[in-house]
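The following block contains the structure, expressed as structure tokens.
The complex appears here minus one protein chain, its other protein chains still in place.
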Amino acid sequence: MSKDILVIGGGIAGMQSSLDLADMGIKVHLVEKLPSIGGKMAQLDKTFPTNDCAI
Amino acid sequence: MPEKKEDIRIGVFLCHCGSNIAGYLNMEELAEFSEKLPHVTFVQRNLYTCSEGGINEIKKGIKEQNLNRVVVASCTPRTHEPLFRSSCGEAGLNPYLFEMVNIRDQCSWVHMKEQEDGTNKAKDLVRMGVAKAALLEPQESIMSEVQVRALVIGGGIAGMTSALALANRGYEGGLVEREEALGGLLNNLNKLGPTMIEADELVEEKTRSVTGNSNITVFTNARVTEVQGFIGKYKVDIETESGVKKIDIGVIIVATGGRPFVPEGLYNYDGKRVVTQLEMEKLLKAGLDPAIKNVVMIQCVGSRNEERPYCSRICCQTAVKNAMLIRELNPDAKVSILYRDMQMYGVENEEMFRDSKAKGVRYINYDPANPPQVEPDKVRVYHALLGRDMDLPADLVVLSTPLVSQEDAEVISRLLRVPVDENGFFLEGHVKLKPLDFATDGIFLCGSAHFPANIREAVAQGLGAASRASIPLSKGSVVVEPIISVLADEDACRGCGLCVALCPYGALEIQKTEKGRKVHVIDVACKGCGVCAATCYQHALSINSFTDQQIEAQLEAFLD
Partner (left out) sequence: MLDVGRHPNIELLAYSEVEKVEGEAGNFKVTIRRKGRYVEEDKCTGCGACAEKCPTVVSDAFNEGLGERRAIYSYFAQGIPSTHTIDADHCRQLNGKKCGICAKTCQAEAINFDQEDRILELDVAGIIIAAGYDVFDPSVIPEYRYREIANVVTAIEFERLLSASGPTGGHMDRPSDRAVEAEIAGLEKKAKKSQKAISKLEEKFNEPSAQFYKKYQAGEYKDDEDRKKWADKYTAHLAVTEPLEELKKQAEGFTVAKRLAFIQCVGSRDFRFYPFCSGYCCMHSIKEAIISHEHEPETTSSIFGMDIRAVGKGFEEYKIRGGNNSNITYVRGRVAEITEGPDNNPVVIYEDTRERKVKRQEFDMVVLATACAPIKGIAELAKTLGVELDKYNFIKTSSLSPVDSTTPGIFVCGCAESPMDVPESVAQASSAAERAAEIAFQMDLEKEKAVA
């Protein structure tokens, strides 16, 4: 039996979950239906309040 | 500095950042300029240097052009320096032979309207970066072990959730609570919206789980009085009734909560006829006096004003919940909520808000410039939407006051060397991307210590902080960037200790050596801030990758 985790969705939430788990040493399979990860946040120009680019 | 024998070959990568940079600077001119700089053997422009394609170009440059220094001129090092460094490493170049120049924030963004000046400034910055790059030395990352134990400060719902989550993952830890009982603010609450969970039952259940868990050591009536060390190796003193306990831990979670503001002197507050929402919870818990027929609640008491500009997030939902409970207990009671904006964000809150209207709670919009007046048996309010004064009979006036920071937040902030914001709440590492981390590695935060949070949010953050804290615990070690202070000239150090007193991270100590008293840098604790190197009048201390020679070379390049 594997202790891998499946994450569905490669937006900011899915990416953060995946990174946390991967940093704990757990293998993650991240499924994204679009051609690239990034989600809605990648579409944002800048984010409040530091006005840094979103990605 | 030893004479360099190697042939220095610098590659300069100029990022267009789409049009963020290239739209405002003359990149062609900048590239031509860069080509002529000393030691530069390769210059390339990229649409996005940070994209996979751009990264591959850097790697290709290192391999095919035999580059042994890389300069990227793009955005802020805060976002992409780690990426560029590790990419150099992947291509076989020591990651610390990399230098980053910020021509977006410092040139294209601030000089959007002065293209020529902006481009000239970018040239200066690139020239300085190249001059420094030529003097860079390879560095090796520093590794340190982590004690696989955690400390949670604060035994409210957020802290208990964190402690339990870590325990469920097999990690031992301590939980420190300043009061006699666990539960925090929940101990003073009645029912929790929107599903009306009994606060007592929740506290009881959680307390049982925590105290019954063999992985968790609970310290009540206790305070943290001393914290020494750094990520992975903290020594903490906990003052308890039975004396000071010393524990060794690897990570710390701050869950010290918030405290309700007491509105002394506002709206005739007396704690009897004019009470706070927290006191209202007690009245409801005791069973409401059936004689209470007219209740007026006033929102934003002591918040969203000059002194305390923030919105405390949870007071509107508390008011709506309590208004409904009053109507439930005394069905013929009239309850009016005087508000500025009803902050019933999200799915559950908005639903409760709608529900409350259907159940007869009245809402009156007031203007902060013309606030309500609390009189002996009524509240007079200017109804901002009807445009006239109204008199509302009131047997009970309830003031919705904000959560403010804990009294001991300052103390904990000093002990842990983590910052608080202008309102006294703990300041997270990044508003968007690191809401549960501090900038200091190894310390995390959750719940109302960060900002007022409702039960759902506090539980979620408690779990999330546990996740973040478990990362170093699961690795068992930490790897630290080597851009830290080093005793570059041991003979020069006189052991005066000035730097030790000034170091904000406790990363310096004086040791006795054969050569006498000398400073010693605790490398994992050092953040490379440079205070010590700047202070040392003997120039004994130096910061890796920011040596005097490197900085002087940059200045000379600028003045060229």
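Annotations for the structure displayed:
The letters A and B name the chains in turn, as written, and every chain counts its residues from 1.
Convention: a residue touches a chain if its C-beta (ideal position, glycine included) is under 8 Å from a C-beta of that chain, and two chains touch if they have at least 3 such contacts.
These figures come from a predicted structure and were not determined experimentally.
The shown chains contacted by the absent chain are A, B, with contact judged over the whole complex. In the complete assembly, the contact with the undisplayed chain comes from B:459, out of B:418, B:459, B:522 or B:540. The omitted chain makes contact with chain A at the following residues, 1-49, 51, 55. Touching residues on chain B toward the chain that is not drawn are 17-20, 23, 47-48, 50-53, 55-56, 83, 86, 165, 168-170, 192, 194-195, 197, 202, 304, 309-311, 313, 341-351, 354, 365, 367, 384-387, 421, 425, 431-436, 450-451, 455-457, 459-461, 463-468, 470.
Convention: only the chains that are shown with their structure count from here on.
Across the complex, chain B meets chain A through its residues 20, 75-76, 78-79, 430-432, 467-468, 470-471, 474-475. Of all residues in chain A, those touching chain B in their complex are 20, 23-25, 47-50, 52-53.
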